[in-house]
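Have a look at this one.
Removed: one protein chain of the complex. Kept in place: all other protein chains.
Moving on, here comes chain A:
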Amino acid sequence: MNALLQVRNLSRHYGQRIGCQDVDFDLRPGELLCIVGESGSGKSTLLNTVAAQLEPTAGTVRYRQRDGRWLDIGALSEADRRRLAREEWGFVTQNPRDGLRLNVSAGANVAERLMALGMRDYGRLRDIAKGWLERVEIDPSRIDDAPTGFSGGMQQRLQIARTLVTQPRLVFMDEPTAGLDVSVQARILDLLRRLVNELGLAAVMVTHDLAVARLLAARTMVMQGGRVVETGLTDQILDDPQHPYTQLLVSSVLTT
């Protein structure tokens, strides 16, 4: 199958310091790729560089559009990049308060991307927003409440609804379940797994939690010190880690 996203020799440096170095990967439609590693290993830098939120120091990111044309993300104009981010991509941040607009209601948060795409029918916007709140297990009667009054888990689910409402083809997620307690994490992971299957999304997800990778991802990439040290099928990596660092990661997971 044709790839959706092609990353080649991607590096991002902060002055002399390495953020990430010489990363290559392909992502196919409908595939969920997890990037794991300890903090400071360059996971988020890589994600942000791929999602065109940071300028790469070297390397290319190419994306295949709905119409089959390949785009070189680094060569796109700001306007095209924003259009892409709005119409075909989504980004879910670790802290929902960064991804949400806190001073407007939950409904407006969900409908914002649709309005940016030019939808001007209030009744329809509202119906879609309600539908999405239901899909992410938020009571639709809270559509007019401010997200500041939501719990952390609800805020994260709201952010997921807000991102997926335009049916993006590719979603970037930066530790979407970190900072939530375990039961809430499980619900959100369940929800994500369901939505990814339903919508046929491709996704790149950063996490430090190997259990998350096992639950969601077909493929996993392990990073250390800005470099990819091991990549392959998730089960293979977790059951038969080759690289010493991966072995350390796998063996340090608490088991009950």
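Criterion: contacts are C-beta pairs under 8 Å (C-beta built on N, C-alpha and C of every residue); 3 or more make two chains touch, one makes a residue touch a chain; residues count from 1.
Throughout what follows, contacts and distances are computed from a predicted model.
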{"item": "Options \"Alpha-D-ribose 1-methylphosphonate 5-phosphate C-P lyase\", \"ABC transporter permease\", \"Septum site-determining protein MinD\" or \"FIST C-terminal domain-containing protein\": UniProt name of the undisplayed chain", "value": "\"Alpha-D-ribose 1-methylphosphonate 5-phosphate C-P lyase\""}
{"item": "Contact residue for the chain not shown (choose from A:35, A:108 or A:206)", "value": "A:108"}
{"item": "From A:125, A:165, A:228 or A:249, residue that would touch the chain that is not displayed", "value": "A:125"}
{"item": "Those residues of chain A which, in the complete complex, touch the missing chain", "value": "78-79, 82, 101, 103-105, 107-108, 111-113, 115-118, 120-123, 125-126, 143-144"}
